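Once you've had a glance at the structure underneath, I'll fire off some questions.
Heads up, one of the protein chains got dropped from this complex, but the rest are sitting where they should.
Naming follows writing order (A, B and C), and every chain is counted from residue 1.
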Amino acid sequence: MYASTGVNLDRANFVVPEKMRAWILGDPGQLIWTEKAVPVPGRAEVLVRIDAVAICATDLDVIKSGPPALVRGGLPFNKNWTPGHEYMGTVAALGPGVDEFAIGDRVTVEIHAGCGQCKRCRMGMYTSCLNYGLNYGDMNKGHRANGFTTDGGFAEYAINNINTLIKIADTMTDEEATLVVTAGTSMYGLTELGGLVAGESVAVIGPGPIGLLGAAVAKALGASPVFLTGTRDARLETGKKLGADFIVNVMRENGVETVRRLNGGKGVDYVIECSGAPGAINAAALMCNRGGKICLAAFPHELDLIDVGHIVRNNIYLYGIRGEGRSATHRAEAFMREKRFDATLIHTHTFVLEDLPEALRYARDRVEDAIKVVVKMRRE
Amino acid sequence: MYASTGVNLDRANFVVPEKMRAWILGDPGQLIWTEKAVPVPGRAEVLVRIDAVAICATDLDVIKSGPPALVRGGLPFNKNWTPGHEYMGTVAALGPGVDEFAIGDRVTVEIHAGCGQCKRCRMGMYTSCLNYGLNYGDMNKGHRANGFTTDGGFAEYAINNINTLIKIADTMTDEEATLVVTAGTSMYGLTELGGLVAGESVAVIGPGPIGLLGAAVAKALGASPVFLTGTRDARLETGKKLGADFIVNVMRENGVETVRRLNGGKGVDYVIECSGAPGAINAAALMCNRGGKICLAAFPHELDLIDVGHIVRNNIYLYGIRGEGRSATHRAEAFMREKRFDATLIHTHTFVLEDLPEALRYARDRVEDAIKVVVKMRRE
Amino acid sequence: MYASTGVNLDRANFVVPEKMRAWILGDPGQLIWTEKAVPVPGRAEVLVRIDAVAICATDLDVIKSGPPALVRGGLPFNKNWTPGHEYMGTVAALGPGVDEFAIGDRVTVEIHAGCGQCKRCRMGMYTSCLNYGLNYGDMNKGHRANGFTTDGGFAEYAINNINTLIKIADTMTDEEATLVVTAGTSMYGLTELGGLVAGESVAVIGPGPIGLLGAAVAKALGASPVFLTGTRDARLETGKKLGADFIVNVMRENGVETVRRLNGGKGVDYVIECSGAPGAINAAALMCNRGGKICLAAFPHELDLIDVGHIVRNNIYLYGIRGEGRSATHRAEAFMREKRFDATLIHTHTFVLEDLPEALRYARDRVEDAIKVVVKMRRE
Partner (left out) sequence: MYASTGVNLDRANFVVPEKMRAWILGDPGQLIWTEKAVPVPGRAEVLVRIDAVAICATDLDVIKSGPPALVRGGLPFNKNWTPGHEYMGTVAALGPGVDEFAIGDRVTVEIHAGCGQCKRCRMGMYTSCLNYGLNYGDMNKGHRANGFTTDGGFAEYAINNINTLIKIADTMTDEEATLVVTAGTSMYGLTELGGLVAGESVAVIGPGPIGLLGAAVAKALGASPVFLTGTRDARLETGKKLGADFIVNVMRENGVETVRRLNGGKGVDYVIECSGAPGAINAAALMCNRGGKICLAAFPHELDLIDVGHIVRNNIYLYGIRGEGRSATHRAEAFMREKRFDATLIHTHTFVLEDLPEALRYARDRVEDAIKVVVKMRRE
């Protein structure tokens, strides 16, 4: 029903309309299908015609509770704001001075463009930008987080800083391209753990999208063995196809003991905690070796009781990661382009953009074992 | 009463006796003043004649509960074992092939000598040696942790792997030299945080010995401003003399708010958590910036309720450090040799070795506001 | 004759004129004293009223040969261009949205503001910006290098990206503040060598400004011993005052042999090559240990015959550094603010801006043993 590869654009004749259809957030939990003006790209920005958007658990949080940004001087989010951040599309217009991209380029996007001026941005840590949320009014510092602090992708068009764009090959479908940023988040975690994991043991806790692609990226980087623990057999089986050497259903087995036993009686070198479940961090700490490293990739909603003494005695480091920093999406895209793993295994359902509420229901309630639900533009 | 600098040894006439006086641990909590054989150094080892030993809170734990080592195949610690790990002294005999040191050299020691064969040792992470505790019997892998898994310093002599020795200058007193390993632990923490803290803001939580020297080392490395928070004014004042720019008594002020306010309304770049107090890690996380780093240098005895979501959302990293890895004691000694800070400010009391139980009481109960209590050899 | 600390500005009454006096480069080698329009700061920029400028050897090159920028699409440097890059001054006007600085702030500047969009800038490597020189016309990518690709400091006012500004304390004179960027270059070199040099041996080859402050910064970071080699006794003596433990005049002694002998018969851990002299890199390689690291901080004009086999056999790494990356100037300023070394020892002469040609002659010909020559604004 939808073309898997992008529509070819006649660059000369590409016409951007003045108005577009878009979902906007009313009160928390309230989505409205409406029309608004197509925005105009500024310096170092392009306009992206959106072709496909994947739904992330964070979208559900944002829609339910309002945007999470830490904003100085009051919320900038008026009732005209559009969520959605895992999107891909086609470059439709260029801001002044942009020659890094051309109209018609197929691109996928990452979320964060830092301000470029704060201490963290100057260190290359743009996902930790100290001016997070400040891109409005007099305090405009230029930070952008698509679908968090600026308009996102549940619409026909969106503005993107060129720092957030990645060109994609024709061999990658629109749906697959929406998954690059998720793989990029997993890659960011592995990057911060040191990146050189070939021949090292890695355990992933929690077979959500980031965990599943975490197993895939770890294996692509040469990690061996790769363990994946979780509670749902179907997802664990998907993890096995993506690269996990061993899967452990913690409903039936003790995760820590099983991983250590399968790893020759030793702790693993790295753990990626993607579950956000109570006790998961203690399990991670017990799962790994002295000197082991743990990536914290999930956002627990509750406080967690943690055995800090064990962490200190064993020289364990923990890395809280938000987003997809250190250009990790580019590395993820490179592996996906070379078909090192098949990210589309986690894509389970597709809807048209008009049916976003139903798509969100599938994602939230895991209807029909949904993992990644993608919405696409209807273009007849 | 005690010579501040080491006794000059006539190298040619240095005579090592066959027997020595030593404290040994009987049942947990029971210390016995006895005589035992002077040990003989092996390959890559020397015999150190001990001149002074500082008491560490961990000694109190070890003496109370027995040694903490994780030992495969049963405890090696017979009733002849001697605790004590923050010692200095004089090289009294050389093992075969040792020419890195000479008899008569004044040295201070760090605790850990790794096995040299495991994955962590090969990475230079000898304090995370995977053969921790294995230096006995058939399973001898060569790991040594002075006063933890091997005999320590509450005795007249001790064996040391040459990896744990640091030559000290004549300008450093015996007492000061016992503090090098504590400063080295603080330096290890700052090393793992990145080390390049000049002009960066650092907060230290907890003015124990590691915290106080943490403030000193941070300032020596150029950190600015340096904050120190705690509950005891006298210790905070000592911290100010050692290098803290601002001190905050959290009995009177909210630590997080005060540090942020004094730092120009911003979080700090680094936090060194040295208190082990409940809630300290959450305070550390709120005290620092997005992208900030926290060193966990204390060993809490209880689980702690931690806001992991805040850590993840803000890209915060936590580094559990045990000991004094990455050759940090050498860097600490260099700063102390150049008198960049006066570590002796934390040395409050001195006893002779025979009075160790009284010295331990001073340290444990903080009698007369004791911070560091040192025991010295009586040599008339 | 010149006030050592900046003139106090009445912030409310600070009036920026429309015209200013400035030196501009005509043909290569030709400097013209003229009047031009005061520029207007844009987004993330401020206008700096210049109070003092130090002369760098690179200025002499630039003035002699024209600007060195690698520029796509032809030279942007019209006959109205002003050189000079080691300047300090007072914030005189703010671009839109700037609240990081206030009018009246005393600031010193570093040279490079990256484009913020290229791969290197996104890694935090703004001195390696891939859009170097592109801040003109349709290809404006926003890169700026003061006095290289944009107008510099031999004038009354200059525009600066806020990324290049560092606030300075009232305890630092104008003259000292001009030296921050030189110390920052040395700090950048030591940063790339690893930064944690406390207790490590460092040799500096060449007592020019970067070498002299290299010895100072190495010592401030705790390096020990620090060696400085060169051919001019007076400069070597200045190096000793700045922090060198040993100085070696290579006109009288073999540099490699002497450094190794003074270092206990061993090679040093780090070498900073600041001479650009033929054979200096081979000397550096012979001076250092296996696994040693060499910073290449000088720009030789000629090819050099290098013993690559020795470098490879000994696992030696070489780091060519241009400029003052990785926020190193901030670390240098912190050490200077805390008076860890007295950078003003290298400041030998002061002229008024009108006498720039004479100041340049002093710098170029080392008249009266000139090291750093500073020009100041005449403001009666």
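Descriptive notes on the structure:
Please note the rule applied: a contact is a pair of C-beta atoms (placed from the backbone, for glycine too) under 8 Å apart; a residue touches a chain by one contact, two chains touch by 3 or more.
Predicted model, so just to flag it, every value in this text is computed and none were measured.
Remark: the absent chain touches shown chains A, B, C in the intact complex.
The chain omitted from view is touched by exactly one of C:L318, C:V352 or C:V367, namely C:L318. Screening C:G26, C:G137 or C:G291 against the full complex identifies C:G291 as the residue touching the chain left out.
Residues of chain A in contact with the chain left out of this view: 187, 191, 195-196, 198-199, 220-222, 224, 330-335, 337-338, 340. As for the chain not pictured, it touches chain C at residues 68, 119-120, 123, 125, 127-130, 132, 192, 266, 269, 276, 281, 289-291, 296-301, 303-309, 311-323, 325. Interface residues of chain B facing the missing partner chain: 43-44, 97, 99-100, 116-117, 119, 121-126, 138-142, 162-163, 326-327.
Note that only the chains that are shown with their structure count from here on.
Centroids built from CA atoms put chain C at 41 Å from chain A. Each chain gets a centre from the mean of its Cα atoms; for chain A and chain B, those two points are 42 Å apart.
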